[in-house]
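Shown here: the complex without one of its protein chains, the others still in place.
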Amino acid sequence: MTSAHVTDLVKDYTIRNGLKRTRLRAVDHVSLELTPGRTVALVGESGSGKSTIAKILTRMERPTSGTVEVRREDGTAVGGPAYRREVQMVFQDPFASLNPFHSIEHHIARPLRIHRRTSTKDETRGRVLEMLERVNLTPAASIAPRRPHELSGGQRQRVAIARALAPGAKVLIADEPVSMLDVSIRLGVLNLLGRLQREDDLAVLYITHDLATARHFSDEVTVLYRGRVVERGPADAVILDPHHDYTKLLAAAAPDPERLGRVTASEPLDRDAIDNSACYDHFAGEWREAGVPAAA
Amino acid sequence: MTNIEPATATPADAAETGPDAAPVRSGWRSLLPTMTPWLAVGLVLVGGITLFGLLGPLFTGDPRQIRDIGLTGPSAEFWLGTTQTGQDVLAQLAHATRGSLQIGLLVGVLATILSAFFGIYGAYRGRFLDDAFSLFTNVFLVIPGLPLVIVISGFVPRESRGLWTIAVVLAVTGWAASARVLHAQTLSVRQRDYVAASQVSGERPWRVIVVEILPNLLPVIASQFVFAVIAAILGEAGLSYIGLGASNSATLGTMLFYAQNGFALSLGAWWWFVPPGLTIALFGMGLSLVNFSIDEVINPKLKNLRQHRRRARRAARLERELARGASRRTTAAKESDR
Partner (left out) sequence: MTTAPDAAPVLTVEDLTVVYEVDEPVTAVRGADLTLHRGEILGLAGESGCGKTTLAYAVNRLHRPPARIASGRITFHDKSGEDVDVLALEDAALRAFRWDRLSMVFQGAMNALNPVATIRAQLADTLRAHRPRMSRKEIRDRSEDVLRRVGVDPGRLGSYPHQLSGGMRQRVMIAMAMLLEPQIMIMDEPTTALDVVVQRDILREIVRLRDELDFAVVFITHDLPLLLEISDRIAVMLEGEIVELDTAERLYRQAAHPYTRKLLGSFPSLSGERGAFIRTGIDETDAGETGTGETGTDGAAASESDPTEERA
């Protein structure tokens, strides 16, 4: 099985403002381990660098420094075209991630053809229908020839998941996969991801800003604040027993029906006072310096 | 999420996503503009003139044949009269239309290829190549077209100034504006997640451009193509009119040139210059009408505008009636209070 090891990832962007150039550090020495069958949630607000990490993992961006290694069980590194096969992504907006011009079949058939998973037309078609059935889009034969605008948001996101899995993905990056969907179908899509993960023994990185689903759908939570990891650990430990100020703030801010009618219950922490120079590691049970290279 | 616009679209969506939805339509179908009276007029004009240009020369005589009945008005024998040297104007018009169409089509294709390459490929690759292509495009954009065309055409000796030379000259001076439009459109399309998704799944760059991006630009390209054809026909007419046109072909512009040289206007020989002028005008108008319909495909808001206005009027009327009912109720209530 395949696992991904992210070590000391740094990504700088240069911002040109007239003649002045400033450097913006979007990701600052972030390390992550994605192992088969486990889900790691990457939690943070917009601008915290979580989407940049997704882009680097899917090789849409190059890191400034640091490494992303994807290794098979026998220790061989996954690279070249195989990388594109084994590391796949589900995008946030199902209305933008499918090409309005092409049929559903095209979206799933292309990855199959690119990675030579199928060799004949009939075989491709059969596999496309199989994939659609796996994501509960039935009857597959009537879904396949449709175009994206004829499907609902939830159905489109299922197509996007099928597309990601079609080439035989082993590492799946899910970038806010349900935040654009209607609330009543979110859990269905998340449960689907969960089932597929178990069936294919996927390593999943679940990027989200929603602590509640992060807790219920992941084994491990990593909290990102201004490009640095400020807290990491088992899902329940991080969310029910947050140590870092920022995690505490997030947990206090997330809507929770249990806190019925108590919107003003907790007083706001001053955001500017939060520093991201320290990270609490629940696995080790200790504070560490954030934003520095991990010890060798 | 919810606002007035999507709600308007609900019935259509519901109909499409229903379990027994209509049979599949291919992506190509959605690129075709919907038939409107204006589009019909445009197509009839363009089609009619094209047919005339294609078939006309087969039925009319030799346009160059000189007769001794100079400058006669329309008659049963010569429907559009004759020129100063007794040539049949109708025959000339048929051949000239064919010549103009040829040059229009040629320039349209050349300019579209140039603008697509520099606009789309540059925008897709980004970074240095994009900067270089943009600079190149901008240089061509600011070069004043017609003067350059005049200079280039003037340099080429008359005998080697063929159809192709003129077409290349017009294409080279006319592609830059559409390249900028395509550049902007490509930038917006390549930002979309489906382009990223196809890259993540390992699609090769040329396939991403041709299969994923290009189809979504087709309406824009078609519109730019139509625009280029209009511009080319007008440009060529202008060149020929000042005597710098292709030497070996007859176009609507050369007809005007000879009409001008033969003092058609001052002699009152309207049948000599009105037909070519009108043909150019009508063809341009037809293509513009087609272009408006393509615009509706690019911007669906335009498409629904008329329908939307009609519905809005109806809704407003019905609501006024209700409001009148309500105010009557209020007055009645006030009176009963008294």
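Couple of notes before you dig in:
Note that the chains take the letters A and B in the order they are written out, and that residue 1 is the start of every chain.
Assume contacts are C-beta pairs under 8 Å (C-beta built on N, C-alpha and C of every residue); 3 or more make two chains touch, one makes a residue touch a chain.
Just so you know, these numbers come straight off a predicted model, no measurement behind them.
Partners of the chain left out, restricted to shown chains and counted across the full complex, are A, B.
Of the listed residues A:E123, A:D201, A:D256 or A:E289, the one in contact with the hidden chain in the full complex is A:D256.
Screening A:E69, A:D182 or A:D201 for touch with the missing chain picks out A:D182. Across the entire complex, the residue among A:L151, A:L165, A:I207 or A:V223 in touch with the chain not shown is A:L151. The omitted chain makes contact with just one of the residues B:R67, B:R158, B:R204 or B:H308: B:H308. Interface residues of chain B facing the missing partner chain: 1-4, 6-8, 10-11, 14, 17-19, 308, 311-316, 318-319, 322-323, 326-327, 329-330.
Contacts to the hidden chain, counted on chain A, fall at residues 45-46, 136-138, 151-152, 154-155, 158, 182-192, 194-195, 198, 209-213, 215-217, 236, 239-240, 249-264, 268, 271.
Just so it is clear, only the chains that are shown with their structure count from here on.
Centre-to-centre spacing of chain A and chain B amounts to 45 Å, using the average Cα coordinate of each chain.
If you check the complex, the residues on chain B that touch chain A are 16-17, 21, 24-27, 30, 192-194, 196-203, 211-212, 215-216.
Residues 58-60, 81, 84-85, 87-89, 91-93, 96-103, 110-111, 114-115, 142, 145-147, 149-152, 160, 163-164, 166-167 of chain A are the ones touching chain B in the complex.
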